[in-house]
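One protein chain is absent from this view; the other protein chains keep their places.
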Amino acid sequence: MQVFKAFIKISRQSIGIILTYTIIFIVFLEMMSRFNSTATASEFTESSINIAVIDNDNSSLSNNLLKYIDSKHNIIDIDTDIDDIRDAMYRRSVDYVLIIPENFYENIIAGNNISLESYKLPDSVAAEFVELQLNNFISVYTAYIDMLDNSDLAYEKTANVLKAEAEVSVSGSTSSDEISIPHYFYMFLTYILLSVIVMCITPILITMNTEEIKIRTLCSSLSSVKRNIFIAISTFSLGLIIFLLFTVFSLIRFSSDMFSTVGMLRILNCFIYMIVCLGISFSAGVFLKNRNTVSMLANVIGLGSSFLTGVFVDRSLLAPSVLAVGKFLPCYWYINVENELLRFGNHNTRTIIYGYGMQILFAIVLFALGIVFSKSKKSE
Amino acid sequence: MFFHVFKYGLKINFRVKEIVFWAFIFPIILGTCFYAAFSSISTSTESFNTINVAIVLENSDSDIYFKEIADSLSDDENDLPLLNPTYCSSIEAGQLLEKEEVTGIITLSGGIPSLMISGDGINESILKEILNKYLQSVSMLSDIDVNDTASLSKVLSAINNDISYIKELKLTDGNTDVFTNYYYSLIAMCCLMCFSGTMGSMSIKANLSSVGIRKNLSTTRKSVIILGTFMSSYIIQAIASIILIIYLNYVLKVNLGGSLPLITLTALVGSFAGVSTGTFIGALPKLSESLKIALNIIVSLFSCFLSGLMIGDIKYIIQDNLPLLDLLNPAAAISNALYSLNIYDTYNKFIQSISVLTIYSIVLIFTSYLMTRRETYASL
Partner (left out) sequence: MSESIIKIEKLVKRYKELIALDHLSLDVTEGEIFGLLGPNGSGKTTTINCILSLLTFDKGSIKVFGKEMKPDSYDIKQKIGVVTQNVAVYNELTVYENIDYFCGLYVKDKSLRKKYVDEAIEFVDLRQFTKFYPKKLSGGLLRRLNIACGIAHKPTLIFMDEPTVAVDPQSRNKILENILELNRNGATIIYTSHYMEEVEQICTQISIMDKGKMIATGTKNELLKMIKNSETITIEILNINEETLSNLKNLPHVYDVKYNNNQLKLYYSGGKHNLVRVLDYFKKENIDIGRVYSELPTLNDVFLEITGKELRD
C-alpha cells in the first residue's frame, strides 16, 4: 500500500509532462481535422483545386480553356510577380499556375511549336491530373476547330466528349474521409503514449530502485516478492490510467467510428502497445540512474521510431531498407495493425493477429530484460 | 574577469551530460533518422511499375475495341508497358483484387468498361484515366460520320495525341523537395533547445543557487558575470547548430537550398534566440531545476512541432489559420528564414524572419537581465 502511495506522490511531479504532451496531441488532432480535406483526401478523388491563370493570349481557345477550367476548378486571382506566385503556391492558396503565352492559339493552329507554361508544386498529383485534363481539352478542341471552324460549337462538343467518364466502384472500404481522423489519432498516439508513459513512470521506477530506498524497503517487513508485485501493480495501474484517458477521449470524440468492431480492435491494439511502453519504461527504470536521462531516452526512441516506422511519414514512402530496420521496433507492428484496420471489410485478419502477437512478444522480452538485470544488480 | 567567467562557463557546460546530449547528439540522431526516412522518397515515388489489372470480358463482339486498346497498352516490345492484363472471370478477378495481385478490375458491359478498385493510390487513378480516355475517344468517334475520312483522321490523331502542351517552368532555383522543411525544423530545434542558458542564469541568482551567492559577493561586476555566462552558453549553442549544418550538408549530403553562409547566419541568430529562451526560463522564480529543464524540452519541442518537425503540413495550417502564431514562434521564424533562402530570389522574407528572431531575443534577454541583475532580495 505504501509503495502505491509513494508512486502516486512521485508521479504528481510528472503532471506537467502529461499535460504538455496531451496538449500537443490535441492541437495536432484539431489541425488534422481542419486539414483533412487537402492532405488526407484520397489522391484518387478528383477534387477541384485552386488554379491561377494568366492569359496573355486572349483568344477563343484561351477563353474556352478558361471556361473549361472554371467548370472543374476554382480560378484564383493572383499577382504576376514571380515572388508573389511562389508565395501563393507555398501558402497553398494556389495549387497550380497556368500561363497562356501570346499568340498561343495562332501558333497551335499553324502547327508551330508552342507551349503553355505552368508552375506547380513538386510531387503534386493534383497538378498531374490538371495537366492531363488540359492536354486532353486542347487536343480534342483543336481537332474540332479544325473540323468545324466554329469555336462555340467546338467548345460544346469538346465539353461533351470530356464528360465521358468510366464508372468506378470501390470495394470494401467506407468513405476514406470519415475514417482518416481516428486513424491519424491512433497513429500519432504511438508517439504520445510512449513519451508520456516513459517520462512519467520511469523516473518513479528509478527512484524506487535507488540504492538507499531499496535497502530501506528490503529491511522492512515487506518481502521482496511482495514489493515487486506492488510495484508491478502500481506501474500497470498508472499505465492503465493514461491509456484510459486517451481512450475515453477518442470514444467521445469519434463516437460513431469507435463504437464498432474496428474501434474495439483499435483500442485493443492501443492497449497492447501500452503494455509494450510499460515494458520499455520498466527496463529503462532498471538501467538508468538519472531522471534527465529519461527524457533523452523517451525522445530518441519516440521520435526516432515514429519516423522510421511510418507514423509521421507515410509507410509507402519509406525505403525497404528503412522498413527492415523498423521491423525491430514494436511501433512497426502497431502501425501494421492500424493500416490493416483501415481496410476493414477487406482486411487480412492474420496481419492483425500477427501484429498483436509481435507487440506482446516485445513486451515480454522487455520485461524479462528488466527482471534479469534487476536481479543481477541486486547481487552486486 | 569576463574571459575568466567565459572560459569556465564553457568548461562547465561541456561537462554537463544533458547539455551535450540535447545540443549536439540528439539533433544528429534525429537528422539521421530523417535522412533514412526521406532519402528513398524520390526513388520510390518516381519509379514506375507496370500496373496489374484484371479484365473481365463480356465475350461479345463489343469487347474487341477495348481489347485492342488493352493489348496495345500491354505491348512489351516497348521498355515498360503500361498494363499487365489478366483476362479472367468475374469471380477470379474478385479474388485477385482481394489478394492485391491486381490494382483493379475492368469489367466490360456492352463494350463499355467500368472499374472496380480497392485502394486510392496513383495506380488506381491511372487506370481510371485510361478508361476515361477510352470512353472519350469512343464518344468522339461515334459523333462523326464513318465515311468522313478527313474528320476521322483528325479525330484519330487527336485520340492518339500524346503531346503535352504544357511546359513546366522552374518555380525556383532552390531545392523543391518538400522534406527539406523537416530539416529546417530540425535546425530550429537544435538552436532553441538551450539548457546551458537555463543553468547559466540559475547559477547567477543568489536566491536560486548557493554558487549564485558567491558570485553576488565577488568583486566582479554582475553585468560582467551575466555577459560571460551568456556568451559561453551562446558559443555552445552556435557551435552545436553549425555542427548540425555541416553534418547535414557534407555528411548526409542533404540539399538545404540557399547559400551556406546565410544558412549559417540564420543558425547563429537562431542560437541567439535559443540562448535567450533558455536564459529566460532559468531566471524565472519559483520553479525547480528539473521543472525548468522539462520546460526547455517542452517549449522547444512544441514550437518545433508547430513549425513542422513531426508532421510537415502543420506549418501550412498554422500559416493559414493562425498567422500571428507563426509570426511569434521562434522555430517558425528560423525555418521560414531557411526556407526563404531556398526558394526566393529576394531577401525580404529572410530579413523579416531574422528581424523577428532578433527582436524576440532582445526582449527575452532584457527581461532575463532584469531578473538576474538584482543582488538584494526580500528572501533567499
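Order as written gives the chain letters A and B; numbering starts at 1 within each chain.
As a working rule, contacts are C-beta pairs under 8 Å (C-beta built on N, C-alpha and C of every residue); 3 or more make two chains touch, one makes a residue touch a chain.
Not measured: the values here are computed from a predicted model.
Shown chains touched by the hidden chain across the complete assembly: B. Across B:I64, B:I163, B:V211 or B:I351, the single residue that touches the chain missing here is B:V211.
Looking at B:V16, B:I122 or B:L322, the residue that reaches the missing chain in the full complex is B:V16.
Contact between subunit B and the absent chain runs through residues 1, 4-5, 8, 11-12, 15-16, 203, 206, 209-211, 213-220, 222, 225, 375-380.
By our rule, only the chains that are shown with their structure count from here on.
Each chain gets a centre from the mean of its Cα atoms; for subunit A and subunit B, those two points are 14 Å apart. Those residues of subunit B that touch subunit A in the complex are listed here as 17-18, 21-22, 26, 29-30, 33-34, 36-41, 43-45, 97-98, 113-122, 124-125, 128-129, 131-136, 138-140, 143-144, 150-151, 154-155, 157-158, 161, 163-169, 171-172, 176-178, 290-291, 293-295, 297-298, 301-302, 305-306, 310-311, 313-314, 316-321, 339, 343-346, 348. By the touch criterion given at the top, residues 13, 16-17, 20, 23-24, 27-28, 31-32, 34-35, 39, 42-45, 82-83, 85-86, 89-93, 98-99, 108, 115-123, 125, 129, 131-132, 134-136, 138-140, 142-143, 146-147, 157, 160-173, 176, 188, 191, 290-293, 295-296, 299-300, 303-304, 306-308, 312-313, 316-322, 325, 343, 346 of subunit A touch subunit B in their complex.
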